[in-house]
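Yeah, one chain of the complex is gone here, protein chain that is, but the others are all in their spots.
Presenting subunit A:
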């Protein structure tokens, strides 16, 4: 048997300190050789998985490609809008991703999965429901804090068409929630009191972290290029979701629109930032059916189970 036939797939996983990446690693570690990187911290993932704390823009990053000869990349290392400053986030998310994709091209990687977010569609009053992948990304025009998320996508899209051999798939999931998730919405559902904009309870979609990990693994295994929304066929109003999670709702005055903006801008709440305010006012309901069809994906954890977890774990570790 030649070395090529024996070789297990080598995959670079970015954003390894996140709960989602760790679920993906758990699912893939038995069949693949993984290398984990994160810009925040070096995480210990067992002796079989080399783990690095690294900035993609540093030259040593290329050494990883030389040393491990990757076959694929799963890029989950997008810095969320609640982290770092706008400038540093732009450097990491946009320039860092560009570096990652350039290296992927240089070292002949054959499969790239990029994790994006539904935030790129932007929350506006005139959004239709069941937004599909071809809809314009309005987010950049609404908040400067979401520009890097949209830019990251644009970049991935350019590489998708310029280098088809990279087999890039971009996933735009709805709100990812569940044990260990540290994003804005998960923090809100886990808290005992959560702010709401008075009189607004937009429809939302939630996907369990384990289901999202399944989706990423499914996407990695089938090299279909393209952009896909990932969301279950289930919906709930924001305030109803908070109620089911056992949160007390604290209404923030919502009209005139400058008032909540001023209040949130002054309070600077990490879990309810002013640039995400529109997402708590207007719905951004995405259509995940194309992904489900193409990759044979069925989410297994119902909303009730997700909310029960938050209700029973009001003080997360």
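Criterion: a contact is a pair of C-beta atoms (placed from the backbone, for glycine too) under 8 Å apart; a residue touches a chain by one contact, two chains touch by 3 or more; residues count from 1.
Criterion: contacts and distances are computed from a predicted model.
*Asks:* UniProt protein name for the omitted subunit, picking from "Cytochrome C oxidase subunit I", "Penicillin-binding protein 2", "Branched-chain amino acid ABC transporter permease" or "Glycerol acyltransferase"?
*Replies:* Matching "Cytochrome C oxidase subunit I", "Penicillin-binding protein 2", "Branched-chain amino acid ABC transporter permease" or "Glycerol acyltransferase" to the record, the invisible chain is "Glycerol acyltransferase".
*Asks:* Out of A:144, A:158 or A:255, which residue would touch the omitted chain in the full complex?
*Replies:* Per the contact definition at the top, the residue touching the missing chain is A:255.
*Asks:* Sort through A:12, A:170, A:236 or A:276 and give me the one touching the missing partner chain.
*Replies:* The single option touching the absent chain is A:236.
*Asks:* Can you tell me which of A:203, A:269 or A:290 touches the chain that was removed from the display?
*Replies:* The missing chain is touched by A:203.
*Asks:* From the list A:54, A:130 or A:290, pick the residue that touches the absent chain.
*Replies:* Only one of A:54, A:130 or A:290 touches the chain omitted from view, namely A:130.
*Asks:* Name, in rising order, the residues on subunit A that touch the hidden chain in the full complex.
*Replies:* Here the touching residues of subunit A are 125-130, 197-203, 233-237, 240, 244, 254-255, 282-283, 285, 302-304.
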